[in-house]
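This is the structure I want to talk about, given as C-alpha cells.
Note that this complex is displayed minus one protein chain, with the remaining chains in position.
Showing chain A:
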C-alpha cells in the first residue's frame, strides 16, 4: 500500500497528466477552454473569480516553496524553522482562505444561477467536488496540525519525499510518519493533477504569457489553397 500510494501513484498521475495533455491537444484543441459563463452572470463572477484565482496562485507558490526549497536553503539565508513555520502558517492560511472563499462563491453562483447551472457538465461537477475537497483538506491538515508556537514540520518528511520523486528513487518510508490528513491531502492532490487534462482545469496550461511579447496586430497568410486534412470542428458538411 505504501509503495502503491507514494511510489507508484505519483508517476501514474504524472504520466496521466502528460499523456492527457498531449492527447487533448491533438484530439480536442477546439474544446481546450473553460467555457466561461461570464456572459450569463458577471456581478458575482467579477468578485469571486479573481479572489479564487489569485488565492490559488498564492497557494501554488506556497506549495512550490514548501516542497521544493529544502530547509537547508532557508536556514542558509537565516530563516529558522519557527520563522518559516509562522510564515507558512499565516501566509498559507490567508491564501487558502482567499481560494476557499472564492471557490465557495463560485460554486454558489453556479448552483443558484439557472443558465450557469445548465451549462455545467457532470465532468465539471466531479472536478468541483475534487477541487473543493482538496483545498479544504489542505486547509484542515494545516490548521489542525499547527499552532503559533509549533506545527507539523513537513519539510522533514513530505518535502524530501516529493523531491525524491524526481530522482526516480522515491523514499516512500518518509510518508508513513506523516499525519493522516496530510496523506489524504497528498493523495487527492495527485488525483487532481492526473485529471487536469480531462477537465476544464486544462485551461491553466494556456496561460497567455506570450501576449506580453507579441506585436499588437497579428497577420497570417491564407496559405495554399489545397485540400488539407481537416482539424476537428472543420469537417466538411458535404453537399
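The working rule: contacts are C-beta pairs under 8 Å (C-beta built on N, C-alpha and C of every residue); 3 or more make two chains touch, one makes a residue touch a chain; residues count from 1.
Going forward, contacts and distances are computed from a predicted model.
Undergrad: Just go with whichever of "(2Fe-2S)-binding protein", "Acyl carrier protein", "Respiratory nitrate reductase beta subunit" or "Putative transcriptional regulatory protein TcrX" UniProt uses as the name of the absent chain.
TA: "Respiratory nitrate reductase beta subunit"
Undergrad: With the missing chain put back, one of A:19, A:36, A:150 or A:176 would touch it. Which one?
TA: A:36
Undergrad: In terms of residues, what is the contact footprint of the unshown chain on chain A?
TA: 27-42, 45-47, 49-50, 52-54, 114-115, 118-119, 121, 123-124, 198-200, 203, 206, 208, 210-212, 214, 216-222, 225-227, 231-239
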